[in-house]
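Take a look at the structure set out below.
Apart from one protein chain that is not included, each protein chain of the complex appears where it belongs.
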Amino acid sequence: MSKPLLPHPDRFFQADKDTGNIARRLFEEVEKLPIISPHGHTDPSWFANDTPFEDATSLFLWPDHYVLRMLYSQGISFAQLGMAPKGGTAEPDRRKAWKLFAEHYYLFRGTPSRTWLDHAFSTVFDIDVRLEAETADHYYDVIKEKLAQSEFRPRALFKRFNIELLATTEGANDALLHHQKIKQDWDGRVITTFRPDGVVNPEIDGFAQNMAALAELTHENVASWKGYLSALASRRQYFREMGGATATDHGHPTPFTADLSAVECQALLDKALKGTISAAEAELFRGQMLTEMALMSCEDGMTMQIHPGSFRNHNPLLFAGYGADRGADIPLRVGYVEQLKPLLNKVGNRKDLTVILFTLDESNYARELAPLAGHYPCLTLGPAWWFHDSPEGMMRFRRNCTETAGFYNTAGFNDDTRAFLSIPARHDVARRMDCVYLAELVATKRLDEEEAGEVAVSLAYGLPKKAYKL
Amino acid sequence: MSKPLLPHPDRFFQADKDTGNIARRLFEEVEKLPIISPHGHTDPSWFANDTPFEDATSLFLWPDHYVLRMLYSQGISFAQLGMAPKGGTAEPDRRKAWKLFAEHYYLFRGTPSRTWLDHAFSTVFDIDVRLEAETADHYYDVIKEKLAQSEFRPRALFKRFNIELLATTEGANDALLHHQKIKQDWDGRVITTFRPDGVVNPEIDGFAQNMAALAELTHENVASWKGYLSALASRRQYFREMGGATATDHGHPTPFTADLSAVECQALLDKALKGTISAAEAELFRGQMLTEMALMSCEDGMTMQIHPGSFRNHNPLLFAGYGADRGADIPLRVGYVEQLKPLLNKVGNRKDLTVILFTLDESNYARELAPLAGHYPCLTLGPAWWFHDSPEGMMRFRRNCTETAGFYNTAGFNDDTRAFLSIPARHDVARRMDCVYLAELVATKRLDEEEAGEVAVSLAYGLPKKAYKL
Partner (left out) sequence: MSKPLLPHPDRFFQADKDTGNIARRLFEEVEKLPIISPHGHTDPSWFANDTPFEDATSLFLWPDHYVLRMLYSQGISFAQLGMAPKGGTAEPDRRKAWKLFAEHYYLFRGTPSRTWLDHAFSTVFDIDVRLEAETADHYYDVIKEKLAQSEFRPRALFKRFNIELLATTEGANDALLHHQKIKQDWDGRVITTFRPDGVVNPEIDGFAQNMAALAELTHENVASWKGYLSALASRRQYFREMGGATATDHGHPTPFTADLSAVECQALLDKALKGTISAAEAELFRGQMLTEMALMSCEDGMTMQIHPGSFRNHNPLLFAGYGADRGADIPLRVGYVEQLKPLLNKVGNRKDLTVILFTLDESNYARELAPLAGHYPCLTLGPAWWFHDSPEGMMRFRRNCTETAGFYNTAGFNDDTRAFLSIPARHDVARRMDCVYLAELVATKRLDEEEAGEVAVSLAYGLPKKAYKL
């Protein structure tokens, strides 16, 4: 007999009745606010072309590194899931892969993936039984049938999800054709974000080719430090004009920043282009580029996002077989106080600059990030990120940051997801958990309910719009 | 319409009725106990001269680095707040500055500053409306009027706050004239604390002048290692005799300690006096001095406080303009286990020595500090400190330390504040949060209520008296 799938209307709210009631009242004020999604990694071609999604397996299983990670950790190979290795081919039985996933769905108990998936199954596809071996076919059939309907196409779902704005992320050399098409023939607001990792990190695969392309696109001499910076400024302008970008995003291994002389910069650039740059010099180069990007943001007003601390592609066997973003990125211990100082010495006191800091190393919340954001005008805290985009992760963020940084030095929520259908679920969790935290403050007489309501609306809507200058 | 300001009598207690009732019963046993404030930074001249405080702005706004920090982080300059830069002058409109603060009072939602300020506004000044733009004038007028009354002078407030003992902190060369005057003409107990940073940290501004003054005061040859130590012992004696000191305080960047030979010490001292000491050697010198201070404490019985891990004056622009203690000190990652070993090897097993450890890096609570204090006879844990002197910070301290160090290896609460009017509020929060933690243990049957009551009294009163040998 199959089990019911009924996301409870009071999910996440405190079990204590009085506190839970406060949380519910606060949530009622934010539940229906439009979604602002200023940082994410959905594919703009979905909205440009509005092609239907195909089936449950290609929609929910193959692209979700959270899901792949957990299944892999329990000995399920990607081949068993019907995925083709790099350069290889697969003629997968998609239904069989889905069944294998369904059999192992119990692994996700207690994880946010379970919450997000159940939310999508229930609210998007109206499924009312839990995913397990017995219901796998039912799921596969229902999802396949619905995806073929026009109201399940990307643009229709975008409207149904009440998304006011969605930002994608593109590399510095991207032509932004999808964004231009979207702008021409649709009123959904999909903007890009400028992510220059490919041309500011000399250790990234394809750096030389990326630099060559950058030169070609901008007609700048990227071998000269000055020309290189001009090329980047030019692409930033392109992103603003052609893709509506209001922000940049920087996925550096560490938050290290530098403030070098032009001569030192040129020497590093020379080595980077020749491919003779050492690991320490590459770190210095990246650190200098964060400072340069901050300086450009002072000029062009773009909000800057720093997302450090992930050891990318930790598993070489998996990377060789299936490439990046398969669930093998592992957080690292990082520090911010000394690392950001060169950047902050230059721009920390600017009131017109917004630098949003994220972390995967939560030991920094109360120790470094809240004190920094609670002092420097340019700094704002991004939400609990990636592994910490979860009920417990969000509570740790609020508990550790609020007392020092307050609510108004934070950027509200962003979902940072590739999984389009999880966006409403993620914002739902974030809004609920913020109300849970606020309800606790109200119930313990630390904040008046009327103030808590104002804060809830700011966290869900006002603060992200402000932080990303939307 | 203005909002009511009514600190709730059950604030902070659990929303769950049964548990909240236990917390309330426990709190009733400690609420009215006298305040022991063995570590703080109020100005002894207040109590020596008993001059009235002037107005809300100079009392609550300008000297409070927590408040300045938050306003600054949101783009409000110190000039806007009527503060004069170093060497500059200001003819501030104090009422205008207060209004600007009031307009931004919402920024403090969820922070301990809000709690402390509301507590002082309500309990000291009997104000019953919330601070906001509309009530700013009312606040300014009421506070100004009351401060002019004799019962709002420092000595009267001291009595009204039920302070049994208050310790201030003075540099090693201080003449302690205020403390002598207090002793002569008042029965309030205000003692000093010996803080030798200025003559043990070769990297501090003015080190050479401080050393010259130390030599003059003590008639010792501070250029010889032996004479230097004698000079410090002499000042410690002076602080005990003239200022009633029972403790020393050490604000080193790290908890690093050393145990060098006399020859090595002399060599470092030579370099320190010549100004040729390197950063690494300065750290070594400071580390040696912590060990020397511990050895002197074994002789003279003074309790030793180690407060490491703050990156002072992180913002050079602000420091140039407005000097130290303006909210730009940021915590750093530190470690204790290897760093304290040289000191502990020498004095760790002494039962007659008390070394109180503080931290801004909470990752040390469960990992290093509770295990160290739960083993070494000389070690005691200071309370949640500075950024962590807050409801959540206190709960993290108790949750992370108690199971390994117990309650009796902790030093109870101390407020560490410059803000005299926040002292009752801070002790109120600490007592409430300890009762909240204890009530949780009782409600979950981990501790009997009668035992919890004993612990609550020890934490509020007995343990600080014991740790500071009062």
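To keep things simple, chains are lettered A and B as they appear, and every chain counts its residues starting from 1.
Please note the rule applied: contacts are C-beta pairs under 8 Å (C-beta built on N, C-alpha and C of every residue); 3 or more make two chains touch, one makes a residue touch a chain.
Nothing here was measured: the structure is a model prediction, and the numbers come from that model.
Participant: For the full complex, which residue in B:Leu71, B:Leu229, B:Leu290 or B:Leu372 touches the chain that was left out?
Facilitator: Answer from the full complex: B:Leu372 touches the omitted chain.
Participant: Of the listed residues B:Gly348, B:Pro383 or B:Gly412, which contacts the missing chain in the full complex?
Facilitator: B:Gly348
Participant: Please pick, from B:Leu260, B:Ala443 or B:Ala460, the residue that touches the omitted chain in the full complex.
Facilitator: In the full complex, the listed residue that touches the missing chain is B:Ala443.
Participant: Tell me which stretches of subunit A touch the chain missing from the display.
Facilitator: These residues touch the chain not displayed: 3, 7-8, 10-16, 69-70, 72-75, 106-112, 115, 311, 314-318, 327-333, 360-363, 387-388, 390-393, 396.
Participant: Touching residues of subunit B against the unshown chain: what are they?
Facilitator: Touch set of subunit B with respect to the missing chain: 14, 16, 18-19, 335, 337-338, 341, 344-345, 348-349, 351, 363, 366-368, 370-377, 379, 399-400, 402-409, 440-441, 443-448, 450-451, 454-455.
In this text, only the chains that are shown with their structure count from here on.
Participant: Quick one: subunit A and subunit B, Cα centre-to-centre, how many Å?
Facilitator: The separation of the two C-alpha centroids amounts to 40 Å.
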